[in-house]
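Missing here: one protein chain of the complex. Every other protein chain is in place.
By letter and in written order, the chains are A, B and C; residue numbering begins at 1 in each of them.
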Amino acid sequence: MSGVPASAFLSLALILFCIGLYGALTKRNTVIVLVSIELMLNAVNINLVTFSKYGMMPNITGQVFALFAMSVAAAEAAVGLAILFALYRNKKSVNIDEMDAMKN
Amino acid sequence: MDLSYVLTLLVFFPVLGMVVLAFIPNTQEKTIKLVGFLATLPTLLLSLAVYFHYLAGKSLEDFSVMKHWIQFGGFGEMDKNFFAVHYELGLDGFSMIMVLLTSIIATLAAVASIHIKKEWKGYFMLFLLLEVGMLGVFAAENLILFFIFFEITLIPMFFLIGKWGYFEKERAAYSFLIYNGLGSAVLLIVIMVLFARTGTSNIDVLAQIVNNPDQQMMAPISDTMKFGLLFALLVAFGVKLPIFPLHTWMLRVHVQAPPSIVMLHSGILLKIGAFGLIRFGMGIFPEQFKTLGLLLAILGVINLLYGAFLAFVQKDFKMVLAYSSISHMGIVLIGLGAMNEAGIQGAIFQVVSHGLISALLFFLVSVFYERTDTTLLENLGGIAKGMPIAAGFLLAGAMASLGLPGMSGFVSEFMAFLGLFEEMPWVAAVGAIGIIMTAVYLLRAVLGITFGKSHREFTGITDLRKVEWVPVITLMALIVLIGVYPSVLSEPLKTTLDAIMLGLGG
Amino acid sequence: MENAWIIPLFPLLSFLFLLLFGKRFKESSAYVGMLLTFASLVYSLLVLFERFSSPTYKQEGVWLTIGDVQLTAGFEVNQLNALMLVIVSLVSFLVHTYSKGYMHGEERFPVFYAYLGLFTFAMLGLVLSPNLLQTYFFWELVGVGSFLLIGFYFYKDEAKAAAKKAFIMTRIGDVGLLIGMILLFWQVGSFEYDAIFAAVAAGEVAQGMITLTAILIFIGAVGKSGQFPLHTWLPDAMEGPTPVSALIHAATMVAAGVYLVAALFPLFTASDVALTTIAVIGAITAIFAASIGLVQTDIKRVLAYSTVSQLGYMMLALGSAGYVAGVFHLMTHAFFKALLFLAAGSVIHAVHTQNIEEMGGLWKKLRVTGPLFLIGTLAISGVPLFSGFFSKDEILIAAWEGGHPILFLLAVIAAFFTAFYMFRLFFMVFTGKSRSEMKNVHESPSLMTLPMIVLAVLAVVSGYVNTPWFGTFLGDWLVEGNEALGHGHVEGPAWIMIVATVVSLAGIYLSWLIYGKKSLSRNWLGAQTLYKVLYNKYYIDEFYSMTIVKVTKGFSHFLRYIDTYLVEGIVLGVTAFVQTLGRLGAKLQTGQVQTYSAVAFIGLAILMVIFALTGGYL
């Protein structure tokens, strides 16, 4: 039916995941790091949905899982941002390299 | 008759001694020493019983015990033995001899512990724990159990050296722990790889599976992998043995630990290295081991000569003995390197023989040290005047050590060289220099202590006390027995050797 | 003969008994030793006589099994062994008796007898061995007995050094023997003499291998018999009690090397190179030791060098294929040299010094010892009608027939030297002015003189068992039934005997001129340098200590530096490396989650790449 092979979707997911990963590991602004993590989650969602369609036994479970992942991601974004605000109030900065409380 | 409880009893009896000791107040020196000594006796009697059981022509398999212990993963439903660790103890000819040797030397070392001057309670408890570890190492039938016992020996040794040793005891204890800890880490890796790859840790089963690719249920183990594992084993046991250049820790232990502990250390613990190499190296990877023959032989010759030349210039008698241990372990390697029956038998003989001889020599060291407060050669001399019997035994021990016929050292040395000369005459010829050097350094040291002008302060010293006679006579008798009638050892070894030779394809 | 194994057990019993209970017996332990060695002697004689009438007897049992190979132990009584048994047990018994007097008052008297027992046991075991392994076994034990007895006066530094030297020097030879033996084993598949000879005769062993093993085994003999260049221990071994010198370092143990070569004679004859080596070494040793003996002033050292020289003689004989000559001289030498040593012991016992410069005019004071010493001297010098004459004559004939004119010449010169220095010794000790400080000189007790008398008788008559005039009984008997050993007696030109006689008489005459009549200057050597060289034994000891000992020590110290700096250094380096790594790791702990996760991720990526490249499994 579809002319697009599964590996194309997977490749796209991979690229997005890698972009997210790179962003999460290198960006200095904490908000952007959070956003990058969201992007990674998105990439995973693409995989889930892809396999829901192209798996050995296509069924709806993959899509349901993607939905769950999204709701968790939304919750995570909210909590993450709340933590960020708390930190910002103390440090007056959102730069991730200034968050080294674990060091001491 | 069900005899399967015997080994468990044999191995864990010293624990009972520990429990009893725990209830004795630390001030009662005599009681503690007596209990400590008595606690080693049942083990000794049991191992003798096992030996006679064997001599009576009955099978050693009567003693094998196997209890289900730990199961990894859900494989138990498929096969009860798959990824399971059993509590399995068992003996073959070789390990029976090692268990016997351990129990004998442990009892004698307990006698030698009369020279310990403080904290008897802690000392004996650790001592007994150490004995459990050593016995377990030899009786264990699978690698994981082996490793557990192997580690059990490390901890008491560390404290025994660190607390009851001489001046640099802490340093010695730490270098002991670090070297051996690293060795065990490497060993653990090997064990885990084998376990993960085959789903079993039983030594005999492993030996079968590793060498028959069609029996391997999972991904086959490539030859490269086998080499890697064998090499890791060589390193792990090479630390114990010790193989040059992994030997420096052992010098410190020999010099700093209390002599009764060195009796055990030099007599048994070093032998675990040889035991492991033969049992696991040769047993599990025979084909790969075979290709290492030349390497082992050369390492052996290096050990032999290196130890001998260095022993020649040492100033401390204990150092001389330490280097002599290195040198003698070279003979074990030479025998193994030869890869033929004579060589391997020689190596095993050397293991036993050196165990006895070094225990004897270190016992005498403790006797001399107690009376003269020194082991420096320049401070000693003319001891034979004051204590002729001890001096005589020292001389006899040295003679045994340098391979005098009629004593155990000769048989092993002879067989090891006999084996190596068949395979690699040139390497063996170089190694033969070691025989001369052994005589040179031992005579230098021993004659330096016993012969010559007597120091004035040594004139009033007493000769061997009654208690001290026991270890000396026992060890000497065993040394001579093996030297004159080696069949007492070679008969039990026969089956083990045959199995090894079969594996080596010879 | 079936019970010949019991012969060595008597002395072993003596050893064990005296070691355990000797303290209680004090000096009466001598009787234990004497009794048991006497039992050995009687039994040996029985075995010898039985051997005259019956063939070689051999019995063996399995000693050790190595795979398919069975190493055996047992005993064998053949001609040579039977003869050696008697020689050893006889000399041993006589020395046991003699020592009762000589060692009187010694604190460690029982120990001495115990050691003597050990040595006798080992020596008897050695001569009964049917295979090389067992020979080696006892060979080493003999060395230990010798070592213990040399170091008997353990509190003397010289004795300690001498014992150590003796052990190590012979050990060097022993290693040669061991290697040779093992190589031979892998060629033949057995340590049995019979099997070895059979294989050699059948040509199963390559010629080069025969030569190699023969020479290696000969090195063992060189060490034990004090041949050049491993001879230096033997003169030093004179630090031991004199009876010991007589037993071990004259009659028995040092002859073991000769015995070994004789026992393995078929192996040696299979290789011309090996034979020539033996002959050359023997000849060199003979002349070399004799020349040193010319100037020594210690009575025992003169005898020691004479022993070395005579052993060289025996080797020369064997090397020239003179099997009978060698064994014959071994026997006669055992008697007369033991006699000489015991007599020397008697002299020392009387005057309490070993320096012959301090002796003189003892002939009148030692009415028994003097003539006995003279007999020994005449015998060793090869004066006709004494035993040494016949055996030396055999050797000269063998050397001549062996086709080595130079070796023959050397042997003749050595014979001349021998006669000269032995009579020098005799004249200096027994003639001339008696020293004033020696007043309390008295003859030794009969316990000491009796053994000497027995030996003196043997020194005179033992030569007649194998003479050109009264039949060559010994020679014929020795080679009976074994062609490989050569002919029993080799008829040599008659002039050789005359030469030998003339040479020895000339030596005696010259010696008399210098030391007896004193009509010639004692500085006969003229040049001081030559004298010095000889007196210092060609500086061989110094040479060894300058080279081998120094090199060994140097090498050891070098290794010690390696051990303390390089090996320990590596360890330190590893420690430092780990520490640095730890510090680096600590630096990595920035407290930033991002860094941590970056590191973790990079690690993961590396692992993944590795697994992908290797296909997952190694």
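In this section, a contact is a pair of C-beta atoms (placed from the backbone, for glycine too) under 8 Å apart; a residue touches a chain by one contact, two chains touch by 3 or more.
Simple rule for what comes next: contacts and distances are computed from a predicted model.
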Identity of the absent chain, which is to be given by its UniProt protein name, from "Biotin-independent malonate decarboxylase subunit gamma", "NADH-quinone oxidoreductase subunit J", "Peptide/nickel transport system substrate-binding protein" or "ABC transporter permease": "NADH-quinone oxidoreductase subunit J"
Neighbouring displayed chains - absent chain, whole complex: A, C
Residues belonging to subunit A that touch the chain removed from view: 1-12, 14-16, 18-23, 25-26, 28-29, 31-32, 34-36, 38-39, 42, 45-46, 49-50, 52-61, 63-64, 66-68, 70-79, 81-86, 88-90, 92-95, 97
Residues from subunit C at the interface with the omitted partner, ascending: 595, 598, 601-602, 604-606, 608-609, 612
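Here, only the chains that are shown with their structure count from here on.
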Contact graph of the chains (line, ring, star, complete, other): line
Contact pairs, highest-scoring chain pair: B-C
Innermost chain, where centres are averages of C-alpha coordinates: B
Distance between the centres, which are taken as Cα means, of subunit C and subunit B, whole angstrom: 38
Interchain centroid distance [CA atoms averaged], subunit A/subunit C, Å: 91
Contacts with two or more other chains, residues of subunit C listed in rising order: none
Subunit A to subunit C touching residues, read off their complex: 21, 24-26, 33, 96-97, 99-104
Subunit B-touching residues of subunit C, taken from the complex the two chains share: 62-67, 69, 108, 111, 133, 136-141, 144, 151, 154-155, 157, 159-160, 163-164, 167-168, 171-172, 174-175, 178-179, 182-183, 185-186, 552-553, 555-557, 559-560, 563, 567-568, 570-571, 617-618
Complex contacts: residues of subunit B adjacent to subunit C: 219, 222, 224-225, 228, 244-245, 247-248, 306, 309-310, 312-313, 340-342, 345, 382, 384-385, 388, 399, 404-406, 410-411, 414-415, 417-418, 421-422, 425, 428-429, 432-433, 435-437, 439-440, 443-444, 447, 450-454, 485-487, 490, 494, 497, 501
